[in-house]
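One structure coming up, written as structure tokens, with questions to follow.
With one protein chain withheld, the remaining protein chains of the complex are depicted in position.
Presenting subunit A:
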Amino acid sequence: MTVPVLELDNVTKIYPVPQGMFKPRAMLTAVGGVSLTVARGEVHALVGESGSGKSTLAKMLLGLTKPTAGEIRIDGVPIAQTDRREVARRIQPVFQDPYSSLNPRKSVADLIALPLVAHGIGTSASRQKKVAEMLDAVGLPRRMIDAYPGQMSGGQRQRVAIARALVMQPDVLICDEPTSALDVSVQAQILNLLMDLKREFKLTYFFISHNLAVVEHLADRVAVMYLGRIVEERGREALFTQASHPYSRALLDCVLTPDPSLGMPDTVIAGSFPNPIAPPPGCAFHPRCPRATDRCHAEAPGSLPVADGVAACHYAS
């Protein structure tokens, strides 16, 4: 078996939260013991509601924050032992909001060439040529090379952000909700572009989203995150047809259907997102779970094998 391009082994991130001057600091577990493997060439999606730790995980993958415990490996080599610049050559980000992820002071040419400048690659003429190629690849006209982000639409900006991420020819793209700040009509264009580029540049995507329709459209494998933990990790087919964890099933039930006569979907999840500083004992999902039993109150479930993946629920099978 080949070495997976990206491997997360029990990755944990704990933030200390000041509680006031005389109280001890509380510990917020943003990401708790996440283990995942991403094979080369696949689209691995990560879904979960706001506050479930998706973006913290993305930051750790990009080397912006260090995990408190656990290890992230690229091609089997731990990130902690790799130079930050070397990591940047392999993994590049596409951020959620193209309005704030592009420096408003720089022209498109300077924005796309920034990774080349940062790594000292090429002369200014060869960079210029490379920038023009990238503009073609992401479907922007070359006359936009002098434009500033302020003159572009959201979709065009996101194309610039994608071009910037691809100019170094990385292996993995971390897409942190790349379409959620865009108009619905533009979202599809950007998603199709991402899929085209994946074929052209042989990329692997780690795709963070809370839009299950998008995930169903393009993911190969899906991990569902709840309160900093992966509750289910399945192939796309298996998850969308026979989700095992009650939370995944509830998420799937929440998706709005195009048929208005069906009305608003009936949400099975009761209550609200628990306080991550004081997570519920046992299975973290039990206060909201329709099938919770006494066992769920007392005992945290481990990862149980299910068809084409794992699920963290006592009653998964």
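Methods note: contacts are C-beta pairs under 8 Å (C-beta built on N, C-alpha and C of every residue); 3 or more make two chains touch, one makes a residue touch a chain; residues count from 1.
Following the convention adopted for this analysis, contacts and distances are computed from a predicted model.
> One chain isn't displayed here; going by UniProt, is it "ABC transporter permease", "Acyl carrier protein", "Polyamine-transporting ATPase" or "Glutamyl-tRNA(Gln) amidotransferase subunit A"?
"ABC transporter permease"
> From the list A:Ala39, A:Val77 or A:Leu114, which touches the chain that is not on show?
Of all options in A:Ala39, A:Val77 or A:Leu114, contact with the hidden chain holds for A:Leu114.
> Quick one: which of A:Val77, A:Ile145 or A:Leu252 touches the chain that's been left out?
Answering carefully, the residue with contact to the hidden chain is A:Ile145.
> Given the full complex, what residues of subunit A touch the hidden partner chain?
62-64, 84-85, 87-89, 91-93, 95, 97, 100-107, 109, 114-115, 117-119, 128-129, 132, 135-136, 139-143, 145-146, 148-151, 161, 164, 168
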